[in-house]
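One chain of protein is taken out of this complex; the other chains stay put.
Residue numbering begins at 1 within each chain, and the chains themselves are lettered A, B and C in the order written.
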Amino acid sequence: MKEKIRMGMIGGGKDAFIGAVHRIAANMDGLIELCCGALSVNPETALESGKMLFLPENRTYLNYEEMIKKESEFPENERIHFITIVTPNFAHFAPAMMALEHGFNVVIEKPMTLTLEEAKLLQQKVEETGLTLCLTHTYSGYPMVKQAKEMVKDGALGKIRKIIVEYPQGWLSTLSEREGNAQAAWRTDPKKSGKSGCIGDIGTHAAHLAEYISGLRITQICADLNIVVEGRTIDDDGNILLKFDNGANGVLIASQIAAGEENALNIRIYGEKGGLEWFQHEPNTLLVKWLNKPTEIYRAGGGYLGDFAKHNTRTPGGHPEGLLEAFANIYRNFALTLAAKLNNEEPTPQMLDFPSVYDGVRGMALIENAVASNESDKKWHDFIV
Amino acid sequence: MKEKIRMGMIGGGKDAFIGAVHRIAANMDGLIELCCGALSVNPETALESGKMLFLPENRTYLNYEEMIKKESEFPENERIHFITIVTPNFAHFAPAMMALEHGFNVVIEKPMTLTLEEAKLLQQKVEETGLTLCLTHTYSGYPMVKQAKEMVKDGALGKIRKIIVEYPQGWLSTLSEREGNAQAAWRTDPKKSGKSGCIGDIGTHAAHLAEYISGLRITQICADLNIVVEGRTIDDDGNILLKFDNGANGVLIASQIAAGEENALNIRIYGEKGGLEWFQHEPNTLLVKWLNKPTEIYRAGGGYLGDFAKHNTRTPGGHPEGLLEAFANIYRNFALTLAAKLNNEEPTPQMLDFPSVYDGVRGMALIENAVASNESDKKWHDFIV
Amino acid sequence: MKEKIRMGMIGGGKDAFIGAVHRIAANMDGLIELCCGALSVNPETALESGKMLFLPENRTYLNYEEMIKKESEFPENERIHFITIVTPNFAHFAPAMMALEHGFNVVIEKPMTLTLEEAKLLQQKVEETGLTLCLTHTYSGYPMVKQAKEMVKDGALGKIRKIIVEYPQGWLSTLSEREGNAQAAWRTDPKKSGKSGCIGDIGTHAAHLAEYISGLRITQICADLNIVVEGRTIDDDGNILLKFDNGANGVLIASQIAAGEENALNIRIYGEKGGLEWFQHEPNTLLVKWLNKPTEIYRAGGGYLGDFAKHNTRTPGGHPEGLLEAFANIYRNFALTLAAKLNNEEPTPQMLDFPSVYDGVRGMALIENAVASNESDKKWHDFIV
Partner (left out) sequence: MKEKIRMGMIGGGKDAFIGAVHRIAANMDGLIELCCGALSVNPETALESGKMLFLPENRTYLNYEEMIKKESEFPENERIHFITIVTPNFAHFAPAMMALEHGFNVVIEKPMTLTLEEAKLLQQKVEETGLTLCLTHTYSGYPMVKQAKEMVKDGALGKIRKIIVEYPQGWLSTLSEREGNAQAAWRTDPKKSGKSGCIGDIGTHAAHLAEYISGLRITQICADLNIVVEGRTIDDDGNILLKFDNGANGVLIASQIAAGEENALNIRIYGEKGGLEWFQHEPNTLLVKWLNKPTEIYRAGGGYLGDFAKHNTRTPGGHPEGLLEAFANIYRNFALTLAAKLNNEEPTPQMLDFPSVYDGVRGMALIENAVASNESDKKWHDFIV
């Protein structure tokens, strides 16, 4: 890389949660420079946030339209290379579309849009423009998740037979959206969050993880979505039976009312020859289970790991890397891809290993299909994209 | 107790697996004496096994009919008090019925019978005779399972909202029934095992555990049973969505093809105020999770535990007790109940805390309902007993 | 075996802790029959305890001298084969010696005696008589400890370089001996317990475990014994640096004031090629660590385990066995050894695999040497037996 990749941010003002995480992820490896932002719809917050982030005044914008227009007029060697969108779900599509139309690559939080239709429009625009859209399915950025993917691909487990993926959280066990929790408020409001609460917010992560590691695609589902906490208008819990395109069966469990759970995403994949288990709270460990041999503890940083795991680790074994590094892996791969393209080079498979607009479309399809299946009396619902 | 409780055994000759486990469980506390047996349908095995167990020759029988008849003619102070039946499923009903008809109490392996109909007949006979039938749902014998049950009952978690129970095993990942594995052979043979393989063998344990701890009853299910290993004629895997009588939702996952898993039964129960997690491989630990406090590690032997946990533990904290002790708890409680009855005393709630004929009927109902649900296109199937 | 091995017990009346554990261990496999006892120095307790254990009145004795004499007059086919001694330390030697002198084999709790001198006298008597003395270093009865031993012996780790063994308990964190805790009372009383409290009670277990698994012998120590709780007159804590006969170094940490710890015995052994880790709270797991490969989780019941582990397990993988089974392994091996001898057969190495009088002598030597080293200003103290 000849210069740092330049980034702008939409949303993510002070007090926002995920914007700060994106900035840490972008900062970490010193490859990306935050150059401008439309950080809040509240002008005061936007300005204050710009100061806190040491942004120049002329690149601290009050709305995204202004930012996209002005930035596209900067000379090439100052102009940002990409825009990160970290607003609530309902405010993803418009800025993403406008960014693409003005030639900016895009990083966007999941779920990608409010509706499947919007997602498909973004896909179309990405295909038209040749620009790159990166979706931050954070958990696929962990090195041991990549190791799992590589082992499945290499056939270490044989044909995959069963996948259990769970994402239990407890933070919505009470009606915290009415107690001043801003994160809870928009996530439980269908107008801002979309058709689904729990499945949209975390079920999409779980489904992506299952498909990402296994390389399989969900073909049928049987969904039981629940509103557990009285007074809520959108699912806060769901259990989904799955069928995959190779005939494997599966279960996806997502819940925001699993009292006492933090962010206990976990996955188990079983094949003919062995199984894999990964748990997000201890992300540097991957259990590899065998039919007639001791279970092995694969550890991030191990010399025996594959190329993808190694490429996505910064320190030797025993130096725990966490969620922020997983997030930074996505940003780093995205930045390396942009840099390669800028140099007219072919990005390597390792560089290209970040979730894309196609993953975003599948996530939106999960939401649509899960809601439809939940409303149906029929057991199996075809997963339609 | 004035004397040891006297026991006879049907099945369980040398080389049988579960018979030996029953004998260890019965021996452990020195309250029960094995006095006779019809240990095998193979006469030689029966005689050899009798010798190995130091049984007198005149009480080593060649078939169960003979044993039940002869034993019922012994004087009261020599006659056995109960008969344990450890044959394959298809051979549970007839000896159990005959034992009850001759006045013997019964211990029986799960699933209780081959069909729900048989199970109901046993229930009727137990009610008629006033005798005691104990079903060895082993896992409910663990002290930390009892602690979980007591905490739920006491309202520590508030209203229960969600139950996830899993029983993953990997031992049938290959067609081991054709490679001389006798355990696998009868369990995968519908004539010996019944309508269901995996759900019958281990799904029943999982469902019992969920109902035992939660005190709830399954009212609706949506079952996806699978024959994963080609060449098998009976389910070796299943995923079931659950609804409980208080409105809680749940998931039951049972598998015998989860390659690399041993006997990884586990359960998580979430209520309004907190959650519980128990894992059979580390049975002396119960995780208790709270909304806004640190998770607590309850440990067998802890002075802070309830009466039921304490009654079912033999050693102080830090002295791991295992499956054989859990099994022995069932035998001990059963024996104490018989002794109380013999003395015309009322057994305490702790003594009566072992699975009964009613649990056996619900287990058989699970099998029937799961198979019916699996065959149906409808999403929800009412759980009918 | 043609008949059950017959056992008598000295000590272990109702309310005693370890006596009950010995009986469970002896009962478990149905190979041993408790025939008589001198269960308490309190005559009432002795009689009541005899009744509780269903002993015949004529074999419920009021003191051990009477028991040993009377029992030695029984006809051979009724006479007990061995005597288990479960009194406090100070009351081990006399009954053990008398038992041996009357031709009875002996099982005895650790530490074997009150002094090293007594221990050597027992050793001499055992050698003279050819009888068998078994010392219940329980933890060496665990299958995964045996697996560890076998792997070290087979050279899997290469030359052993370092051993860390710890036995942290918290139960003496307060002066519970003055609050009616009978177990604490005699263990903290030098007249009943011996020269050392903590090292005698649990340090001996830790040292035995280290020597048992590694096959090495401690040759030098540097001991720091502490009386941490004010008002106590005997060590309740100790840290000891170790040197072994092959040049390996080590550390032994034992404490009864490690507040909040249960019975957290653990050991780590490092060799040239890899390391082993075992933790008593999860005894069915042995971690095997390698220089350039993933750590392996060896599990009790695994088909890949060695003969000694398999011989000392009753159930397949995933059926947790615990301390009582480890204890029962010692009794079973001892009983099988006696039975072989009775039949004039050579016991197999697996049968002979229980702690002996020689281990008892080394345990007493540990106590003497640790106390001497603690009192010395010199760093290294030769471990003299």
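Before moving on, here are some points about what is shown:
Everything below uses one rule, namely that a residue touches a chain if its C-beta (ideal position, glycine included) is under 8 Å from a C-beta of that chain, and two chains touch if they have at least 3 such contacts.
Model, not experiment: these values are computed from the prediction.
The missing chain, though absent from the display, is touched by one residue of B:R299, B:R314 or B:R332; that residue is B:R299. Summary of contacts with the chain left out: across C:G274, C:G302, C:G318 or C:P355, the touching residue is C:G274.
Within the complete assembly, residues 157, 161-162, 164, 166, 168, 170, 173-174, 222, 224, 226, 228, 237, 239, 241, 249-251, 253, 255, 257-261, 268, 270-275, 288-291, 295, 376-380 of subunit C touch the chain that is not shown.
Interface with the hidden chain, as seen from subunit B, comprises residues 288, 292-299, 302-304. Interface residues of subunit A facing the missing partner chain: 3-4, 17, 20-21, 23-24, 27-30, 34, 53-54, 169, 261-264, 280-284, 299, 301, 314-325.
FYI, only the chains that are shown with their structure count from here on.
Where subunit A touches subunit C, the two copies mostly use the same residue numbers: shared numbers make up over half of all numbers in play.
Farthest from subunit B in terms of Cα centroid separation is A.
With each centre defined as the average position of its C-alpha atoms, the distance from subunit A to subunit B rounds to 43 Å.
Among the residues of subunit C, those touching two or more other chains are numbered 299.
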